[in-house]
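One protein chain omitted, others in place.
Which chain is which? They are A, B and C, in the order written, and residues in each are numbered from 1.
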Amino acid sequence: MSGTQSHNPLVTSAAKVEASPLAHAFHQFARSRLALFGLALLLLIVCAAIFAPWLTPQNPYDLMQLDILDGMLPPGEASMSQGFIFRLGSDEQGRDIYSAILYGLRISLIVGVISALTAAIVGSVLGLLAAYVGGRTESTIMRLVDLQLSFPTILVALMILATLGKGITNVVLALVIVEWATFARAARGTALVETRREYVEAADCMGLPMRSILFRHLLPNCIPPLIVIVTVQIAKAISLEATLSFLGVGVPVTEPSLGLLIANGYQFMFAGKYWLSVFPGIALLATIASINLVGDRLRDVFNPRGA
Amino acid sequence: MNVQRRTFLGGAGALLAAASLFQGARVLAAERDGTLTIAFASETSSVDPHWHIVTANSSVSQHIFDRLVHLDATQTPVPGLATAWKSVDDNTWEFVLREGVTFHDGAPLTVEDVIFSYERAQNVPGAIFNLRAYLGDKTFEKVDEKTLRVRTQQSNPLVPIELSTTAIISRRIGEGATSADYNSGKAAIGTGPFKFVEYVPGARIVMERHDAYWGAKPEWRKVVIQPIAVGGSRVAALQAGDVDMIDSVPPADIAHLESAAGVALERGVANRMIFLSFDQGRKVSPFVRGKDGSEIPNPFLDLRVRQAINLAIDKKAIAARILEGNGQAAEQLVPPGIFGHNAGIKLVEPDIAKAKALLAEAGLPDGFRVTLHGPNDRFIRDTAVVQAVAQMLTRIGIATEVETMPGTVFYKRASGGGPEDGSEFSFFLIGYGAATGEVSAALRNLVHSFDKSKGFGSNNRLRYSNRELDAMIEKGLGTLDDDARRALFEEVCARAMNDVAVLPLYYPISVWGMKNSLTYAGRTDERTLAFDVTMKA
Amino acid sequence: MIENRNIAMQGDDVAENVRKAFEMNRPPILSIRDLTVSFLNNETWTPVVRDISFDVGRKETVAVVGESGSGKSVTAMSVMRLLPAETSRVQGSIMLDGRSLTQMSDEEIRDIRGNEVAMIFQEASLNPVYTIGFQLVETLVRHRRMMRNAALAESVRLLEKVRIPAARTRLNDYPHQLSGGMRQRVAIAMALACQPKLLIADEPTTALDVTIQAQIIELIKHIQQEDDMSVLFITHDMGVVAEVSDRTVVMYKGDMIEAGPTEQIFHHSSRPYTRALLTSIPQLGSMTGKSEPEPFPVVDHTTGEVTPPDPADRSVVPAPDPMLRVSDLTVRFDIRGGLFGGVTGRVHAVEDVSFDLFRGETLSIVGESGCGKSTTARAIMGLVKPKSGQIRLDGGELGELSAEMKVAMRRKMQMVFQDPFASLNPRMVVGDAIAEPIARFTDLSARGVADRVAELLELVGLAPDMARRFPHQFSGGQRQRICIARALALNPQLIVADEAVSALDASVKAQVVNLLLDLQQRLGLAYLFISHDMAVVERISHRVAVMYLGEIVEIGPREAIFENPQHPYTRTLLSAVPVADPSRRHMNRGLDETEIKSPLRSVDYVPPRLPIREVAPGHFVRQVS
Partner (left out) sequence: MLVSLLRRLIQATFVLVAMTVIVFLGVNVIGNPVDILISPQADQAERTRLIAEFGLDQPVWIQYFEFVKGALQGDLGTSYVFNEPALKIILQHLPATLELAVAATLMSVAIGIPLGLYAGLRPKSLPTRIIMAGSILGFSLPTFWVGMLLILCFAVYLGWFPSSGRGDTVTVFGIPWSFLTLDGLQHMLLPAFNLALFKTSLILRLTRAGVQEVMPQDYIRLARAKGLSNRRIVAVHVLKNVLIPVVTVVGLEFGSIIAFSVVTEKIFAWPGMGKLIIDSINVLDRPVMVAYLMIIVVLFILINLVVDVLYTILDPRIRLNAGRGR
């Protein structure tokens, strides 16, 4: 045994490289300052949304706290009855825009994240299955995907919401129905590449069950490109939810998301009461832009072809 | 890599060039005998005068077609194609036709044309909205070349007003004409002050002055009406000078338009009322719960509860803060100046303490829980008004949740589908406006008990019922003598308001914006008529 | 057979040397003096090539040879100043025909590129979206200011010069419509457009099959004679160097170890690295006279002393019945198309293949790309579903067994793949990759599994503590060792090695081959060794099967096949292999442009069943149709 070792020195010196691929990936991610800024901004926004009740002087969804006499106050005005300053002004109901933005952020993020993740899970599983099983199942799944993708997202969402009616669950459902196809196609694409690689065939030769090949070998290697697509889809979902709310088919009016805040403020835009739409718009832009920044950098790190 | 730089600059260059196009953007300001450009909030869906009588459509059709009887700014009847009319007996009226009136194509107006118009108006193919409600109870006969006789089943004092709703078209052209023929202009031949030039759906309608018009000659040679749905864009179009006049100025813009240079505002209280309606038909109401969530007997049946609610709502604050000048606090069914308005009814001043006392008296010291429903796309700032009302009721202990929905869904659920085959809701915000321009329609459809067979109380969705008032209303509907009818109706209104049958909130005020060189008398039927727009001296 | 070939060549050499002497005194076309090239990454300049100096005389071929990472390509690229301007720095002088290329302006060097100096690369690198004609005309118009139709006529002439059949019709073909060899010929035609004084060829034949490689080398040598052109030939294959070059430059990790006439470099080089390089490269014919497989001699790069292979008896213990019997194996792939996906063609990948494999024996299957050798291996391993034929392992016919039995039987066979970078799951620690089959199929405790993994790592010459590292932390050779360890995890009796060493550098290749032989010796493994590298096959196999277009054309003991090839295809295959010995150069073998045929057939094609006859004990040859 030891014989073979002694006389070929070249063999044992392994090159010194960072440890696990994840640490390696993060190291590369952190090299772009823009991406770090995006990540920091995103974390700030998420924290603001989570701790909204403690950060805001008023709960904009509780009608008890709204006083109509505080309606349409410009930024910096003090509230008549409740004695706090409307840092970013108030809407016609007397709802503090700053609080409404944070609560609205919460809804926008929840809707965006949940719909993107559900679509990701549904889409990826179908995509992986299509790639690995192939044949009849693959063609049916992919026909469905082509069918879905040949339709513009906003129209499909519009039709679903017009028929199902409003409410957050319907919005999420509409977004999932619209988004799963992108994931399915991307997952199938990456999975097809991976299945042809030898380590999957080696696992096959060893007689490992399909379940372990799919989840221990195929899935971990398909994850990186899907992570990129999830981030981009979250940004798209938030933007789409805002658009749907703007068109009046999105979330209910008593719990406005950022999109609805902008829509409500829209009528006052020309009346010089800019703050009703501009500040929620900036918040929405910051959220989507930060997610896109992170997604963009992830794509460079994992550089998948995908959407 | 200079090839990129050139195309890159080239691209930017195109953008700059496009911007320099802007010099010619200004439209010539409207001057006498020139073109008046008006922007409507809602789109005119058809030029067919009998199709879907809605403000945008009827405003346009009044330019092209005349009616036997016209209504002035406060909806009082004035002679139109009929110079005079009188009621011969309880069930018959006679109208005298104006001499020498010609259609735009020169053909003379005949009695046959009038009779044909009333017959066609009741069955326009494909029409959901039709004029049967106004013409159904009448039969028309030609007496002679100049006179028309109208018979009604029972005595009907409103015949002239009801005839003011229907445009007169020529039989020769109107026979078999479809709405499409009107839109293309083929059948759009009327006797009105303006002739049809062009109709591009969704974009504009162009009309030209009809010089041989029998009435006053309008100041404009050409009128262009274009729809701009979004309030802000409409205001921006006026400020940018793209249009000379706009209707439905959004509440938010009233304050800053008043101070804006070169722009003047005209107001008119609309003959419409936005009100709250309570469930007074059922023992237990679907959306009413005790404070602890338990089922309680329907509190709205108790007058004191209704009075408490009336006291809790500060209608002036809603009109001022939410509607910002687009609404006037309402205390009864019709605004001042409309036939049947009872000046004696005073607006109830808000009194939180008295309201709480009344609630306690009615056995509900700490109030109850209710859901207030309403549409979110029908009236000015409807969602804001609903939330304001909820705010005020919550203050006196009635914990009010709010649910608004698109009109399509709201009207269906408000009209039926609830327990005891009544409305799905217990308490909702809704509006009512009568085309006839006087109070009898409101009393007949809102206050009178619901009676499907006789066609009373068709809008009384939450089944308010007061036998005494019903009798008085039916008597009034048959009283030909105006003064007697007015006194009777005023009494009914006072009684209904004391009984808080319904809770009026505000009358919408329609606000027109225009260049400060123009004036326009705001109309209660909210229509915008170019021939009433005049240049200041 | 091989001896008499050398005699025939003797005569031509003499004329060759006379001509060479005459060339010497003309000034060299290219002279490079202490060339140093360094690259910039994150702010530091690291030298990749350090003070290289050599000349290229007129009509002379100079080969620059070295393993990957030796800087040979960088040297070539710096001559034409093709290295990225911002991140590379070239010091030293490069003189072309008396003019300094380093001092030239961009415009001037652009006039020279493609005109006086031309270049061809490993991949034929033609633009996929333009026709062949377009890209040829482009050069002619750019440098020789020709009119379009004159350029077209000239293009046809150039294509004919590089022996492309039916040149005129090829003009409006697209690159993807041509085979690899054909595309490389077009690239050469493009390079010759302006009769360049110097042709730089950067590994032009590495990606080609050995028969096509021979054709291209012949073509380059032929053109060099005709057009009075010097060639700077970059390669890592010593055989090609011996075939092609008059002088050779040996490079190692950026330094120039040695430069001189090829003859002198090959036979009496003074530098240990060169000698180590030469000995570690499998040379065809080095096993003549030996019947059993023998490991490579191991050479220490620094000292140069050679430890001869340890002589052990590697003969196969005869056994009554074979461990693996494959009979009439047929595999076909349908090509679908048309509206409803009807079959429009069929690839006859494997046709009626039969052979036996005994315990402890190595049977190699050789052949060019597309001959079906990997498909045969994958069919045996169950990765591909064969159309017909039996595969009997230890007496059990795999076809009839139940699912679990099949899996149990299958565990007796394991596979090692070609691409070391793709055969290990990048997301899984190496130890887990090896442990997975053990944990799955044996009831060893966690402790037991870990010990087994350590034992396997040591078996393949790796330190047990490497189990916790990820694949990307290992070199190509080490990964291949890990794959072998994984294959041995369940004590298989047969290892199928599909081009297992082709992707490795020469020196590492030798070590892995020695490891395989050592494991065979110790564990009694049988190997089914799939390869296109004849020299490695000669060293490792007991018996050899030669495949062509899906059929076994010749099978028999290695000694018989290599020293007494009967089937014409085997002969061309063996003769095409470049021999790393300049003295035994194949002189003007004649320009041959036969393409490799493709196994794609029409739907109704019925393959002819040609009989096989036994020419010597255990040596069978298929009759030629």
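Convention: contacts are C-beta pairs under 8 Å (C-beta built on N, C-alpha and C of every residue); 3 or more make two chains touch, one makes a residue touch a chain.
Model, not experiment: these values are computed from the prediction.
Asks: What chains on display are touched by the one that is not shown?
Replies: A, B, C
Asks: Using the definition of touch stated at the top, determine which of C:Thr36, C:Gln91, C:Asn115 or C:Gln264 touches the missing chain.
Replies: Final answer for the missing-chain contact: C:Asn115.
Asks: Of the residues listed, A:Ile110, A:Leu158 or A:Val193, which one is in contact with the missing chain?
Replies: Considering the complete complex, A:Leu158 is the one touching the chain left out.
Asks: Where the complex has a chain not shown, which of C:Asn127, C:Ser315 or C:Asn491 is the residue touching it?
Replies: Touches the omitted chain: C:Asn127.
Asks: Of B:Leu68, B:Leu97 or B:Ala127, which residue touches the hidden chain?
Replies: Reading the full complex, the residue touching the unseen chain is B:Ala127.
Asks: In terms of residues, what is the contact footprint of the unshown chain on chain A?
Replies: Touch with the absent chain occurs at residues 34, 143, 146-147, 150-155, 158-159, 162-165, 235, 239, 242-243, 246-249, 259, 262-263, 266, 269-270, 274, 277, 281, 284-285, 288-289, 291-293, 296.
Asks: For chain C, which residues reach the chain that was dropped from this view?
Replies: 80, 82, 110-115, 118-119, 121-123, 125-130, 138-139, 142-143, 174, 176-177, 187, 190, 335-339, 341, 344
Asks: Tell me, which residues in chain B touch the chain that this view leaves out?
Replies: Answer for chain B: residues 1-5, 7-8, 10-11, 14-15, 18-19, 21-22, 24-25, 43, 45-46, 48, 51-53, 124-130, 132-134, 178-180, 183, 200-203, 226-230, 232-234, 236-237, 239-240, 242, 377, 406-409, 411-412, 415, 432-435, 441, 445, 452, 455, 458-459 touch the chain left out.
As a working rule, only the chains that are shown with their structure count from here on.
Asks: Just curious, how far off is chain C from chain B if you go by their C-alpha centres, in Å?
Replies: Using C-alpha averages as centres, the distance is 87 Å.
Asks: For chain B, write out the residues touching at least two other chains, lowest number first.
Replies: Within chain B, no residue touches at least two other chains.
Asks: Would you pull the chain B residues touching chain A in the complex into a rising list?
Replies: 230-233, 235-236, 239, 250, 252-253, 255-256, 317-318, 321-322, 376-377, 381, 383-384, 387-388, 390-392, 394, 400, 402-406, 409
Asks: Which residues of chain C touch chain A once you look at their complex with the stated criterion?
Replies: So the residues of chain C in touch with chain A come to 298, 307, 378, 381-383, 407, 410-411, 413-415, 417-419, 422-428, 433, 436-437, 440-441, 458-459, 461-463, 466, 469-470, 472-475, 477-478, 481, 483, 486, 490, 507-508, 511, 515, 518.
Asks: Considering the complex alone, what residue numbers of chain A touch chain B?
Replies: Residues 63-64, 66-69, 71-72, 92-93, 165-166, 248, 252-254, 266-273.
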